[in-house]
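Below is one structure. I have some questions about it.
Of the protein chains in this complex, all but one are displayed in their positions.
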Amino acid sequence: MIQNGPYNEKVMDHFRNPRNVGVLENPDGVGTAGNPVCGDIMEISIQVEDDVIKDVRFRTFGCGAAIATSSMVTELVKNKTIDEALAVSNRAVAKALGGLPPIKMHCSVLAEEALRSAIDDFRRRQGKP
Amino acid sequence: MIQNGPYNEKVMDHFRNPRNVGVLENPDGVGTAGNPVCGDIMEISIQVEDDVIKDVRFRTFGCGAAIATSSMVTELVKNKTIDEALAVSNRAVAKALGGLPPIKMHCSVLAEEALRSAIDDFRRRQGKP
Amino acid sequence: MDTKPIYLDHAATTPVAPEVIQAMLPFLEGAYGNASSLHSFGQEAKAAVEAARTRIASFMGARPEEIVFTSGGTESDNFIIKGIALSRRDRGNHLITSSIEHHAVLETCDFLRKQGVSVTLLPVDSNGLVDPDDVRKAITDKTILISIMHGNNEIGTIEPIAEIGSIAREHGVAFHTDAVQTFGHIPIDVDELKVDFLSASAHKLHGPKGVGLAYIRKGMKITPLLHGGDQEKRRRASTLNVPGIVGFGRAVELADASMHTESSRQSALRDRLIKGLLSSIGDTRLNGHPVRRLPNNANLSFAFVEGEGLLLSLDMEGIAVSTGSACTSSSLEPSHVLKAIGVPVELAHGSLRFTLGRDTTREDIDRVLQVMPGIVHRLRAMSPLVRKGAVS
Partner (left out) sequence: MDTKPIYLDHAATTPVAPEVIQAMLPFLEGAYGNASSLHSFGQEAKAAVEAARTRIASFMGARPEEIVFTSGGTESDNFIIKGIALSRRDRGNHLITSSIEHHAVLETCDFLRKQGVSVTLLPVDSNGLVDPDDVRKAITDKTILISIMHGNNEIGTIEPIAEIGSIAREHGVAFHTDAVQTFGHIPIDVDELKVDFLSASAHKLHGPKGVGLAYIRKGMKITPLLHGGDQEKRRRASTLNVPGIVGFGRAVELADASMHTESSRQSALRDRLIKGLLSSIGDTRLNGHPVRRLPNNANLSFAFVEGEGLLLSLDMEGIAVSTGSACTSSSLEPSHVLKAIGVPVELAHGSLRFTLGRDTTREDIDRVLQVMPGIVHRLRAMSPLVRKGAVS
């Protein structure tokens, strides 16, 4: 794919029109990953019904790739079961975006971590391990 | 003076049309300077009448500046007395040529040396010191 | 995008002036000789190189033989600093520089440190200024070189070079300034600045990329960085980049002619940009000195957002800016310069550098002022760092 910028069109689409931005009013789980000192922080909130992620929102402070991977991970897990969501790896996120520059792969790791953190929070609230 | 080559027009003129090339049939003095290993050798022969250099010839193996300085030194000393000729310095030769590139100033020294060597030979033949 | 692109990244590189291209073309097309060749092709090239050298030397108050052409600012910095470290090894092994130098200086010093040279990195104040007194105090009897940049490439602060030069002279220590950002933008006279060495790069003043210069004061001995042929009086080997050098010469000529008017024109536009952004966008700060700054530099931090997002959003509007120095834009580290002036790290991540040029118009600035608030607002709306209601 010919790229005119550091990112491909799919990444740029998610940067330009990020899906599921924001915070849920009454989330069942909230997780964050990264920290602002490193220049990236992601926050994901999920709403779960019958073990299915019914709604998901994100907020991200970070580069274009950070915003795009957050957006993509919310798309990938929406309406998935918790177990299906946990199976979404950072590589899957990067792949769904048509690839990321090597130097930006850590953003996809952050997206995976934020999601796991939200699911952990959900389970904690459920009293699960 | 604007130069289009390493040498000015005057030097090039003496390179193109060297004056007094050759060897005198019956010279009163012959001198050489330089050596071929260094890339420069000059030979000057003079014909002297009443202490005046009546005729002079040169042969030179060397760069453009070597040829031009040899040519110029013969011009400068022709019809001069021996003492006047001895007063012709290498700087005078270079000046008469309108200047030489710094890296080529040694050629003018060689020209002076070859001339002095020819005069020495003349004096030796005359039984003078 | 439909609108004309607006290039506000002149500190990264500048458009090559049409006059410069015109000056270079004959040396690409017909007069392609090697300036070391004795024949006419070579001598024609050599004459053009020497004319450029003379032109450039006179622009900076130097003698032609004090100019060594290089491949750019980085090579000049490496050449001078390593060259002095080597040639003065017997006199000492201590360098003094500042913490806000370009990487070409800092990484070179780092390299030398690994070779056993000791390096003092001077701090700067919150405006980015080096204190000449700090320089004085740092000098030891082992100090062989002081290297302080003339104008900073990120925040635009102009350092007190002449004052530092006086101190260097008093102590008999050689003094280098990296003038890559100031050369052709503000007046430079090597005697007034009291510098022994100076680096410049043509592509920062509408000249071609891949050519620069090292100024080496007469009498200063230095070990070459590029060994080989006899070019540049044996101070820098390699076939001379004739078209590049000719272009550099022409670029300096153009800068000389326009510098005075451009510097006041650009300063006014720069101030309009700074004031406009500070007043229309909350939680925003200016980085660098309010007054002692490059005429074309505006560097601001926008709280709660990250610079790359701002950059990409502006790019989508056809506006080109930078998040820091171009050569490290691929790095994840926030700028060492912003850190040195005490900008908190999160804030440093949200910084943009706008650098104006001869081609920048008031309309360009007004367009930036028009789109920036929306862009910052949109990204802040996505940011988890914004406390609810903290920013409108």
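Brief remarks follow.
Per-chain numbering from 1; labels A, B and C assigned in written order.
Assume contacts are C-beta pairs under 8 Å (C-beta built on N, C-alpha and C of every residue); 3 or more make two chains touch, one makes a residue touch a chain.
Quantities reported herein were computed from a predicted structural model and do not represent experimental measurements.
Touch with the chain omitted from the figure is made, among C:G228, C:P290, C:G342 or C:G374, by C:G228.
Checked against the full complex, the one of C:A47, C:A162, C:I186 or C:A320 touching the unshown chain is C:A320.
Residue in contact with the omitted chain (choice from C:T97, C:N241 or C:S335): C:N241. The chain not displayed touches chain B at residues 5, 7, 12, 15-16, 18, 21, 32, 36-43, 59-64, 66-67, 103, 106. On the side of chain C, touch with the chain left out of the figure occurs at residues 5, 7, 9, 12-16, 18, 21, 24-25, 28-29, 32-34, 36-42, 70-75, 77-78, 102-105, 107-108, 110-111, 201, 203, 208-211, 223-231, 237-244, 308, 311-312, 314-315, 318, 320-323, 325-331.
Simple rule for what comes next: only the chains that are shown with their structure count from here on.
In this assembly, the C-alpha centroid of chain A lies 89 Å from the C-alpha centroid of chain B. Mean C-alpha position of chain A lies 39 Å from that of chain C.
With touch defined as above, chain C holds no residue shared between interfaces to two or more other chains.
Shared interface positions of chain B, i.e. residues touching 2 or more other chains, are not present.
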